[in-house]
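Working notes for the structure below.
Omission of a single protein chain aside, the complex is shown with its protein chains in their original locations.
Take a look at subunit A:
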Amino acid sequence: MSSEKKAMELQFQVRQNAREYQSSVKDLYSWEKEIKSKELAMLNAPAPKIQTNNTPVRSHVKKTDETLKKPATNSGTSSPAITPTEKQDLPTDTLAQLHKKANDIKDRGNSYVKLSEYEKAIEAYTEAIEVYSLDPIYYINRALCFLKQESHDNCIEDCDAAIGLDKLCVKAYYRRMQANESLGNNMEALKDCTTVLAIDPKNYEAKRSLERINERLRKIATKNGPNFSADREDFVDILPFDKAASRRSKQPMRRISVVDIVTPRPGQDDQKQLRISDEEIDKIFNSNCGPFEEVKKKVKLQTKVAQPNTLEANDNLNVKIQETKQPAQHQSTVKEESIQSSTKLIETIIPQTIKPAAESNQTNPIVEKSVKTQSQPIVKESSITNVPQPTKTEKPSTLSNKTKIEQEDKKVKTMERIPPAPSGTAQFYMTWKELSPNQKYQYLKSIEIPNLCKILGAGFDSDTFTDLLRTLQDFYVPNKEPTTAAVLLEISKNDEFSILVIFMSPEDKNMAACIMDAISKFPKNNPGLLQKLGKLYNVA
């Protein structure tokens, strides 16, 4: 019974709740309508009676401490009178009011400065000064604007005014110093700088550096060095600067002996000299100088004369001078190796070691060493792994053939700088992109074979692959580099190689096939290696 009753009650309740809910919703809707109409009425009502709230603005009181004293009562609303009006306030607090007003205007100016709108900022500060002229802050702010606009005279004026108001205004002296510096009034700038330091020795950083600059300027203004000619208007002083230790080059310092350079023949040489590109000069003056490649001018006339020259020169120059042909006498200078140069235009700087071309060939049956062998620029103390193989083991006959071809090929040698062997993948790729084909050849040769695979690294893409093949084909093969096969093998060891081989274009494949053929014709080839290579490269 009771449970039934309860159930009944519950049901009853539920129904009642539902009814109530409905009624409240209806109520809500009717209220909504009502209020919307009220709202409309209010919005459309005629202009509201201007009901100025008579209660005063609470006075500007700052509470800086959370646990505060209890000041006398009514201090909170003391300054405005009971019926405050603007007029009544003025007599009691004129200056402060003005000052405040001016400060507001100054704030406006400050925001303009932040937006770099110096014109408007200057206007605002001028207005502030008009309202209240006794605050040096407006003057120095305006001085800053003038400084940015490079109207240094105005800046100095304003700084003067600020200093007139406040003798200890650090910023005014600072800005006047800056303006004076820009105008070249070094003495004035120095005076101001010392004043700044006198007032505020703690802010030494900015001031110290500028003190230094002032020092320098003073020195330059007063010194009279040996090479000092009359002061010309358009002379620009180049001031030395200090490079932070961390930013200096990390390359070890290289000792380069100073050699007297015989002045070149005027005329042709001069022109050629002028053609030295800035890049080349940069490369010289950086501590990153690459191997010096000797550039020879092919002048057959001079061969006889040249020979003794070359002898000397070779003795003296430890700098990496590479000559394509050396007289056999200079076995001692083992290090000097020859690099094949391509058919390019010269840029001679040291033109005197002229290739004793055909002549030397004929005179010396013992062929120059390491013509055909891969050569490496003596760049660093790094070991020369590919020791130039004694040429005697080479086929002399073909050599002479080759030299002839060389002669024809090489009209002029280039003063090419081969970059040093790369120490890492990134370096390799960066320099590789910048090189001419001939340089690429030399560069590639410079890389130690076992490192080649690592240097190619994971970024080994098909463009580089094509490039390598082309280099191999165009240079290694004609020059019968015995390391061609080794190079090919190393390339194949790279992780990316398998994919790249699959994506070889028909030209790539042709090139590879050519190279293979050529290799097989090399003397001293390794048939086993060749077969392996053939498989690797033809697998596709």
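As a convention for this text, contacts are C-beta pairs under 8 Å (C-beta built on N, C-alpha and C of every residue); 3 or more make two chains touch, one makes a residue touch a chain; residues count from 1.
We adopt the following convention: contacts and distances are computed from a predicted model.
UniProt records the chain missing from this view under the protein name "WD repeat-containing protein 92", selected from "Electron transfer flavoprotein-ubiquinone oxidoreductase", "BHLH domain-containing protein", "WD repeat-containing protein 92" or "Trafficking protein particle complex subunit".
Subunit A meets the missing chain through residues 10, 13-14, 17, 20-21, 24-25, 28-29, 31-32, 35-36, 38-39, 42, 45, 48, 51, 53, 55-71, 73, 75-77, 100, 104, 107.
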